[in-house]
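Heads up, one of the protein chains got dropped from this complex, but the rest are sitting where they should.
Moving on, here comes chain A:
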């Protein structure tokens, strides 16, 4: 079986590996320190998984907004996304 039809590139492969790594890390974290839901600034009960989802979805939108509104390098959006994700994990 060849994967040529999937048209892999290194950047997209690294992107998906990061997602997988995040899921594995979250699982390990969960096993090491089980959690309970909590209610944060959004007034909704979230687990760590929910917060990861909110971080990833928000990061995707931050990148899209960056591409749509500025001509600056995309790294800016990535840095902003990391800050956003940290805020989500701290306060949501």
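To be clear about the criterion, contacts are C-beta pairs under 8 Å (C-beta built on N, C-alpha and C of every residue); 3 or more make two chains touch, one makes a residue touch a chain; residues count from 1.
In this section, contacts and distances are computed from a predicted model.
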For the chain not present in this complex, what protein name does its UniProt entry give, out of "ATP synthase subunit a", "Carbohydrate ABC transporter membrane protein 1, CUT1 family", "Sarcosine oxidase subunit gamma" or "Multisubunit potassium/proton antiporter, PhaF subunit"? "Carbohydrate ABC transporter membrane protein 1, CUT1 family"
Touching the missing chain, which residues of chain A? 4-9, 11-12, 15-16, 30-31, 34-36, 43-45, 53, 57, 60-61, 64, 67-68, 74
